[in-house]
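In this view, the complex is presented without one of its protein chains, the others remaining in place.
The first chain written gets the first letter, and so on, giving A and B; residue counts start at 1 in each chain.
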Amino acid sequence: MAKKESTFINMVATLFIVTLVASTALAYVYELTKEPIEAAKLAKKLQAIDAVVPEYDNQPVADMYKVGLSDGLDSLEFYPAIKGGEVIGTAVRSFTNTGYNGLVVLMVGILPDGTISDIQVVEHKETPGLGTKMESPKFKDQFMDIDPSQVVLKVKKDGGDIDAITAATISSRAFSEATQLAVDTYKKGGNK
Amino acid sequence: MDYIIIVVSAIFINNILLAQFLGVCPFLGVSNKLSTSFGMTGAVMFVMTLATIVTYLINHYILAPYNIGFLQTISYILVIASLVQMVEIILKKVSPALFQALGVYLPLITTNCAILGVAILVIQKEYNLIESVVFAVSNAIGFGLALVLFAGIREHMDLAEVPAGIRGVPAALIVAGLLSLAFMGFTGIV
Partner (left out) sequence: MSQWKNFAKGFVKENPVFVLLLGLCPALGVTSTAINGMAMGLATLFVLLMSNMVVSLIKNFIPEKVRIPSFIVVIATFVTVVDLVMAGYAPAVHEQLGLFIPLIVVNCIVLGRAEAFASRKSFMSSMIDGLGMGLGFTFALTLLGAVREILGSLSIFGFKFMEGDGILVFILPPGAFIALGYLIAIMNKFKKA
């Protein structure tokens, strides 16, 4: 079978048809996968929230509200956990860009009395084996069940009360910073 | 100030080649001669910057507003392919010698993961147009830096006595690994 001639019309028509078919097929697949993709994103958020607040009977993601930061540009997302009409905890999605490799995103669970219930690392690019130790109980436990107004959430090097991870001061600092931001913003605008 | 962070980060800390693994194929293919490395870098810088600008505009004015983000891959790669064609035509006229030297590697810039990678990254990082251009140029410089360093080392390696088992590509990869290790030392300067 002879191949089609490369006339201008043939070329343009072919490319146009191929692209058209491709785009249509993709639009179809996109519609098909839209819902599963949304569901997956939601599940991921819920996973982090579930890990840091006590059991609730509301929809934290639906009840999400934002609290502005002092720089006026950004805000943190607050996910309230409600049981029997009362707020039993709030998951605050905090972040900092001062990690060793940039962005670190935390989900900080704060109880109505202001103490921290748990912290989940949602996103990070820290060095495996060093910065990643910030997820270990040995480091994280320093932040739990403490009253943030009594404990200074900074590494000892910066005059705080937190023991940094050996050889991972920057990651420890970033973690502390993001947690402090969550606590401060909660104090400012959280629904207790 | 932010621009300096973008530049330093792209060239040293998150070097497109040694830390992000984008652009490795031409890296191994072109880097055995210093002269071709320079030529390759220039071509990549031109295509990368232009491609980033065009794909940014496409994303901003067509894909995002009409919610057809799923056409990103197709549209981006078509833009890159056309740009490379353009570069080929221009090079043939302007510098036939360089065109000859780059040989088959020129059309291969289309499949250079670095170019498509950078185009996608600026959208992921939510840079504006100027930041995207700065990012693109810096990454091209970072690519060139790694390429030139590597070519220099390889030219020396050609004259050295390398154990038979790892001669050639394996040795090149191991050296690339050591270079990557060296560049890791840059983390933390911002």
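Structure notes:
Convention: contacts are C-beta pairs under 8 Å (C-beta built on N, C-alpha and C of every residue); 3 or more make two chains touch, one makes a residue touch a chain.
Treat the numbers as computed from the prediction; the structure is a model and nothing was measured.
In the complete assembly, the contact with the undisplayed chain comes from B:78, out of B:78, B:133 or B:153. Within chain B, the residues in touch with the undisplayed chain are 18-25, 28, 70-74, 77-78, 81-82, 108, 110-113, 115-117, 120-121, 124, 165-166, 169-174, 176-178, 180-181, 184.
Counting the whole complex, the residues of chain A in touch with the unshown chain are 1, 3-7, 10-11, 14-15, 18-19, 22, 25-26, 29-30, 33-37, 39-41, 43-44, 127-129.
Keep this in mind: only the chains that are shown with their structure count from here on.
Our note on geometry: chain A versus chain B, Cα centroid distance of 31 Å, whole angstroms. Those residues of chain B whose C-beta lies close enough to touch chain A in the complex are 68, 70-71, 74, 187-188. Taken together, the chain A residues at the contact with chain B in this complex read 19, 22-23, 26-27, 29-30, 100-101, 170.
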